[in-house]
Each structure stands twice: as C-alpha cells, then as structure tokens.
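The structure appears right after this line, and notes come after that.
Shown here: the complex without one of its protein chains, the others still in place.
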Amino acid sequence: MEHAAHSPEEIQKHVRTYIAVFVALAFLTVVTVGVSYLHLTAAIAVTVALIIASIKASLVAAYFMHLISEKKLILWILIITMATFVSMILIIFFTNKGVMHVVS
Amino acid sequence: MSDAVIHYIEEPHPVTGVTNSKLGVWLFIASEVMLFGALFSSYIVLRVGDATWPHGWTVLNIPLATLNTMILITSSVTMVMSWASLAMNRFDRFRLYMLVTILLGCAFMVVKGFEYAHKFEADHFPRTSNFYGVYFTMTGLHGLHVLGGILANLYFLTVGSKLWKTHPKMFMGRIEVAGLYWHFVDLVWIFLFPSIYLL
Amino acid sequence: MDTPSIYGWYLPPNYSAHGAIIDQLIVIMHVFMVALFVGWGLFFVYCLIRFRQRAGHKATHDLPHSKLPKFLEIAVVLFEAAVLVGLSYPAWSKLKTSFPNKADATNIRIVAQQFVWNVQYPGPDGVFGRTDPKSVSDSNPIGLDLNDPASKDDITTLNQLHFPVNKPVIAELSSKDVIHSFFIPVLRVKQDAIPGMKIPIWWEANHTGQFEIGCAQLCGNGHTTMKGYVSIDSPEDYKTWFDEQQKELNPPPAEPAAAPASQPTN
Partner (left out) sequence: MSHHPEKHEDKHEHEGHHELGFIRKYVFSVDHKVIGIQYSITGLLFLFFGFSLMMIMRWQLAYPGEAVPIIGKWFENSTMMSGGIVSADLYNAFGAMHGTIMVFLGVVPLAVGGFGNYLVPLQVGAPDMAFPKLNAASYWSYFVGGVVMLYSFFLPGGPAQSGWTSYPPLSDIAGTGQTVWLIGMVFLITSSLLGSINIIVTIVQLRAKGLSFFRMPFLVWAQFVTSFLLVLAFPPLEAAAVFQLMDRIAGTSFFLPSGLVVSGMPLQVAGGGNPVLWQHLFWFLAHPEVYVLILPALGIVTEVIVNNTRKPLYGYKTMVYSVVFLGAMSFIVWAHHMFMTGMGTTMSNFFQTTTMIISIPSVILLSCLIITLWGGSIRYTLPMHFALAFLPMFAIGGLTGLPLGLATSDIYLHDTYYVIGHFHYVVAPGTLFALFAGIYYWYPKATGRMMNNVLGKLHFWISFLSINGIFMPMFIQGFAGVSRRLHTPTIYAHAEAVQSTNVFMSISAWVLGAAQLFFIINFFLSLKFGKKATDNPWDATTLEWATPTPPPHGNFTEEPVVHRGPYEYSVPGKAMDFIPQQVS
C-alpha cells in the first residue's frame, strides 16, 4: 500500500478528515429525512433525495475508499462501470416507456 | 522458479500502483455495481408501471431506518479507523475498532430483523405487493452483503490477524480491501434508504 | 384448409398490401450478403491455393499494402446506413406505428391463451364489450362482461379469424396467461402477445383464401398445437359469415366457443 509509507502525522490528518466526513454524512442523513417529511411533489422529492444521496456516496467513495488518491487504473474501471450502469438504466427505462399501448 | 511465486501480493505493481487483491476487489465492486444497478433499474420500471405504488414513508418505519443508516455510517468510520490504526502500527486499536465495526454490523442486522418482524406481524410479505416485493428483495440482498462483510471482518479480527506478525503489509492490504467492500455496502444503503423509504 | 402447394422452400407468397417491403428488404440483404461472402470466399480460396506451403515457396514478412479492404469496409458501412435509413426505419414505422384510421378498418381484438387464439368482434354497434378476468369461464374464454350492453352483439370466435380482403384490419393483441406470438406467414404479420399489455397491430390482405395462424413464441407444451385459421373473405362472404354469427348470438355470446380453454397447462 502506498499508504503504508505514510508517516503517523499524515495518518493523523487522514483521521481528522474521516471524522469530518462522518459529521457531514450524519448531517446529510438528517437533512434527507427531514425533507421527506415535507412531502414535496414527486419530481422535486426524487431530485433532492438523489442529489443528497449522491453527495453522501461521493464522500464515502472519495475519503473512506480513498478514491480521491486512487490510481488511474481503478478510476478507469469505475468510469467504464458507471457508463455501462447508466446506459443500462436509461435504455431500459426509455424502451419500457416507448412501448406501444392501446389507449382505451 | 518451479514454485509459483506470484508477484504484487504485498508490493503494489510498479506501473499500475496497486496490489492484485486491491484490483480484484475493485473489479468485484464493479460487478456489484451492476448487480444493484439492475435491481434499481427494475425498481424504477416496476414503480412507474404501477399507479398504486405507495410512498415508502407511508408504510415503512422511517426512524428505525434512519437509525440503521447512522449505524452503518458509523461502522464505516470505525472500519477505516481500524485500517488507520494499523498504518500507525497500533494493533491493539485495530482490534478495538474492528470489533466495534463488527458489532455495529450486527446491530444493523438486528434492527433490520425487528423491521422485518413488524412487517410479518402486520402480515406484509413479499407477495403482498410489488412494493413489498422490492422492499424485501433489495433490503434482503443488501442484508446478505452486510452479513458477508461481518463474517469477513470476523475472520480478520481472529484467525486472519495472525498474518500481522508475519506479513504486516499484506495484512494491512487485506484490511484495506475488506474496508473497500464494507464501505461499498454502506454506499449501497445510502441509495437504498432514500429510494425505498423516503420516496 | 389451405392448399399446401403455395408453400415451398422459399418465402411463402405474400398476400398482403404491406408485406412487400419486408420481402424486398430480405431479398436486398441476401443479395448483399451473398456478394460479400462470395467475394471474400474467392479471395479466401485463392489464398489457400496460391500460398500453400510447398518446396521453394517462402512466406513474406512484410504485409500487403492494399487500400482495398478499407474501401470494402467503408462500402459495407455505407450500404448498411443506406438500408437502415432508406428502408428499415420508414418500413418499421409504417408497419408497426402508423395505423390506418379506425373508421375504415375492420376492428378486432385477439386474446391469446394456452393454446388457442380468441377473437372478439365488436358487432354491429362497433363497440367492444367490456371484458374482465373475473368473468372468464370455459364458455366465456375472454371474460366478456355480459351486463355491458356493448357485449350483447359481440362475436367471439376460437381459432377462427375472418376479415374482408382489401380492407385494413386493426387488431388489439393481448394475452391471458403467458407470452405468445401472433404470426401469419402469408401476411408477413408477427407480433408478440404479452399479458398485461394491449399491443395494436394492423394489416391489409389483398388475396382471399384460407391460411394458418401460428404461434411463434414458446408458450408451453401446447406451443406447436396453437394453430389458428384466417379466412380472408370477399366482402360478400364476410357479410354472410358476419350475419350468421349475429343470428347464433342468442342465447348469449362466446357460444361458438363450445368447449375451449380447458387445455393442459404449460
């Protein structure tokens, strides 16, 4: 691990970020739950919930999973995966939406 | 070299900069992304196709789920702390944090157990409606992943930790990838929670 | 029954107004494919003979510098693009999505089930009676709601599909149990019948006669036997048939459907 090279001081810094991230995650959780009690219209509710979830996810990935300092190789694998994943969702969604139906 | 000496188990590959196991786990996570991706796609398709689909918050126990979210987030922190402890050469702290991580994981499962129990009492079963079908299937699969993580962590806390004496680097590497998996499970929940409970 | 003589080792005759595009596309594609294959094939065989290992013959290290393959590949691309844009796109939207207007078409409903084709005609009032799964019974396979006045005059037949020639037919395709696929070879019509969905299809025959309906999607152990009949009638014949059905319609509907439905399950 390149981290092994890290000196205790640096690790100390790491630890501080971890705590910070934890606080952020906890806060965002409270926010997203709070928002859900407002019973916003579907569209808004979904967007808000997903945005918050994405932020939380990126925090976890970036700091706990060290993606922020991760090697290109790994990033590329994830980029390919996300691309595949997104195209799957979108294509399935739109194909399903475009299906011919009798309007009766 | 008539014995198979496999490189880059301890030392990262000079060019790629990662060890075999790290790359392996990231690829495994990639496949997991596609697994849960497919589950989410299905969820979307089923939900838009069904006018009678209820809002999660009308039928599910939000406080309990919020508690579980907190538990899982905390466990992610303790998990990463256990790794950091190793980096700081504090094996005792590692064991402490790892233990806490495992306990938190168990706590998550217990809470989930209560949640399920309530549903069953109110006889809500997967077959009741596609909402419950999706709810049980997706949270259930996620639960299985948590369970898997707990078992792996148990191994590293007990038998596996012998390696610390002989190959400290290798052991750290394993804790790191174990962590990667654990954080990923947390990450999945971060999406499951709002999309099933709050929407 | 139809005369087997019309069938052979090639596409069956096309008795529809719209099917010509499909045949045309199939033929064009195969001409292209054969051309490619023969072209490549000749080159291939030539190499096999000319460059076989033999005394005094040596392989050359340097690679051929012909532009030909590039051109060929570009040609293939252009051809495919042309076929897509020129034929397939428009044909598909014509065949599957641009419907003749209901008023001047024969409107029917086709309800597939293991292992028969139910057909429902709106009757003189031109309105389909309501159907719902609960009222399904052996004598009422499509679950026609008998309290609905519109159903009173509805004709329902089993594996028998009558319609007049030279007049578009609009059919609403659905299924009671599993996925089937409605296939009339001579009319170049094929569409899956999917439970939970009502998929509209249309066709226009230009030749009278008796032909077969096949099921193209595996639907259980009766899949093979799920054969229906179309009879493409002259307007007169259709009228007579239609009136007969009306007479038979009292006592209540689905009567021609004597003892259907109770087929083996999947």
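The chains carry the letters A, B and C, assigned in the order they are written, with residues numbered from 1 in each.
Everything that follows uses one rule, which is that a residue touches a chain if its C-beta (ideal position, glycine included) is under 8 Å from a C-beta of that chain, and two chains touch if they have at least 3 such contacts.
Quick caveat: nothing in here was measured; it's all calculated off a predicted structure.
Going by the stated contact criterion, tell me the shown chains that border the hidden chain.
A, B, C
Tell me which residue among C:R109, C:H162 or C:K176 touches the hidden chain in the full complex.
Touching the chain that is not displayed is residue C:K176.
Of the residues C:I194, C:V230 or C:L249, which one touches the chain left out of the display?
C:I194
Considering the whole complex rather than only what is displayed, give the residues of subunit C touching the chain that is not shown.
1-2, 4, 7-12, 21-22, 25-26, 29-30, 33, 36-37, 40-41, 43-44, 47-48, 51-53, 57-64, 66, 69, 72-73, 76-77, 80-81, 83-84, 87-89, 91-93, 95-97, 113-114, 132-134, 136-138, 143, 176-179, 181, 183, 185, 188-192, 194-197, 199, 212, 214-225, 227, 261-266
In the full complex, which residues of subunit B touch the absent chain?
Residue positions of subunit B that touch the missing chain: 1-9, 13, 16, 19-25, 27-28, 30-32, 34-39, 41-42, 45-46, 49-50, 52, 125-130, 133-134, 136-137, 141, 145, 148-149, 152, 155, 160, 163, 170, 173-174, 177-178, 181.
Which subunit A residues touch the hidden chain?
So the residues of subunit A touching the unseen chain are 73, 80-81, 84, 87-88, 91-92, 94-96, 98-101.
Operating definition for what follows: only the chains that are shown with their structure count from here on.
Could you grab the centroid distance between subunit B and subunit C? Build each centroid from C-alpha atoms only and quote it in angstrom.
For subunit B versus subunit C, the centre distance works out to 49 Å.
Do you know which subunit C residues sit against two or more other chains?
Touching at least two other chains: none.
Show me the residue ranges of subunit A that touch subunit B in the complex, using the header's touch definition.
Counting only subunit A, the residues touching subunit B are 1-4, 6, 8, 11-12, 14-15, 18-19, 21-22, 25-26, 29, 32-33, 35-37, 42, 45-46, 49-50, 52-53, 56-57, 60-61, 63-66, 71, 73-74, 77-78, 80-82, 84-85, 88-89, 92-93, 96-97.
What residues of subunit B sit close enough to touch subunit A in their complex?
Touching subunit A: residues 12, 16-19, 22-23, 26-27, 30, 33-34, 37-38, 40-41, 44-45, 48-49, 57, 62, 66, 69-70, 73-74, 76-77, 79-81, 84, 87-89, 169, 172-173, 176, 179-180, 183-184, 186-187, 190-191, 193-195, 197-199 of subunit B.
Can you list the residues on subunit A that touch subunit C in the complex?
Residue list for subunit A touching subunit C: 99-102, 104.
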